[in-house]
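One protein chain omitted, others in place.
Right, chain A next:
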Amino acid sequence: MSETSHGIGGLSFDAKKRAWPNEMNVFIALIAIIVIFEILGQVLPYMKGQSLLFDFNTNRDGTILNMVRLKIIILQVSIIGIIAIGSTQVIISGGIDLSPGSIVGLTAMVAMSFAQTALVNGNPNPKAIFGEAWMDLPVIVPIVVAIAVGTFAGLVNGLLVAYTRIPPFIATLGMMVAARGAAKWWSKGQPISFPTEPFGAIGNGMSGWSPVVIFIGLAILFHFILKYTVYGKHTYAIGSNEDAARMSGIKVDRHKVLVYTIAGILAGLSALVLASKNLTAQAGMGVMYELDAIAMTVIGGVSLAGGRGSIVGTVLGALIFGVIISGFTYLRLDAYYQEMVKGIIIVAAVVLDQWRRQRAAARA
C-alpha cells in the first residue's frame, strides 16, 4: 500500500478511488486457462494445430470464433449456473446450502406432472400421473408450481438455519436427503415425460440458447440486487460480521430465511429449465449439482468464510468450469481427468481464499 494508508495528517479524502476488484483476478485466470488450452492445441502433435475457441476457417459460418463450442461451453454451465447464483448469496451470508441438487430433482418431477400433454403422437399419454383434467394445462401452471416447490424447500432450509441454530451444513444436508426421497416417492421412482410444447420451449427455445438467456438474465438481476439494494448490503454485512450486523439493528434471522428461500427458488427455476430441456423428469436429476454450484462460486472468488464475492465472479467461475470441461473434451482426454482436475481446482480455490484472508488478517 502507499504511504497514504496511515494517513491522519492532512491528507485529502478521495471518494472515487477503488481497490483492484477481485473479479479481475478471476477473469485473468479464465483467460490464462483458455490460453493454456490454445497452446496445447498448437503444441500437442495429435491435435494438429486445432484451436479451442477460434475457427480460422471463417467461410464456414462467417465468424472467427467457434460459435458451436462457445455455445456448448456456456450452455453446459447455465443450468447449474442458475443454482450457483443462489449459492453465491448463501455463501456470502456466511452459510452453505447442500440441498439445491435434490430440490432440482423434486421440482422437476412435480413441475413435469403439471406439464403433461394429453396426446402423444395421437395416442393417449402413457406416462401421465394425474387424470385427464390435469393435462394440457397452460405453461404458467408448471412454472408457478416449480417456483412454489423451490420456495417451500428454501423456506424450510431458512427457518431451520435461522431459528434452530443447527449449522447450515447439517440443516441443508437434511433437506438434501429428504427432498431426494420426496422426488422418488412422487411417482414411485418412475420418470415423467411428454410435456406440452410450450413447456418444452422453456429450455429449448430461441434455437437452443434459452438456458443461457435465463441464466444470464437471472445473473444480471441478482447482480443488481446484491450491489444496489438493502437486501444485498445486509447479506454481505451478515457474512462479514454477524454480531456487528445484529448490533446495527439488522434482523439477521429474518434475512437468512429470505436468502435461503431465494436459493430455493433459483434451484426450482433451474429444475424447470432442466426438465424442459430434457423433455423428461427423473428422480435422480440434479445429483451433485450443489457441489458443482459451490465450486463455481468458490472459483469465482466467493469466500466460504462469508462477506466476500459477487455474482460477476460466480459467472466467471462458471465459465472457467465450462472451459475446463470443454477443453478436456477438445484435448480428447477421458472424463476421469476432468473430475480429478475439477477436484484440484476446487481445493486450490479454497486454499487461495484462505491465504487471501490470512493476509488480510495479518495486515489488520
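Assume a residue touches a chain if its C-beta (ideal position, glycine included) is under 8 Å from a C-beta of that chain, and two chains touch if they have at least 3 such contacts; residues count from 1.
What we mean here is this: contacts and distances are computed from a predicted model.
Student: The chain dropped from view, which UniProt name applies: "1,2-phenylacetyl-CoA epoxidase subunit A", "Monosaccharide ABC transporter ATP-binding protein, CUT2 family", "3-oxoacyl-[acyl-carrier-protein] reductase" or "4Fe-4S ferredoxin"?
Tutor: "Monosaccharide ABC transporter ATP-binding protein, CUT2 family"
Student: Tell me which residue among A:Ala245, A:Met296, A:Ala318 or A:Ile345 touches the hidden chain in the full complex.
Tutor: The single option touching the absent chain is A:Ala245.
Student: So one chain is hidden, and I want to know which residue out of A:Pro168, A:Gly264 or A:Gly307 touches that hidden chain in the complete assembly.
Tutor: Of these options, the touching residue for the absent chain is A:Gly307.
Student: On chain A, where is the contact patch with the chain that was removed from view?
Tutor: These residues touch the chain not displayed: 1, 4-11, 13-19, 225, 228-231, 233-234, 236-237, 239-241, 243-250, 255, 258, 307-308, 360-361, 363-364.
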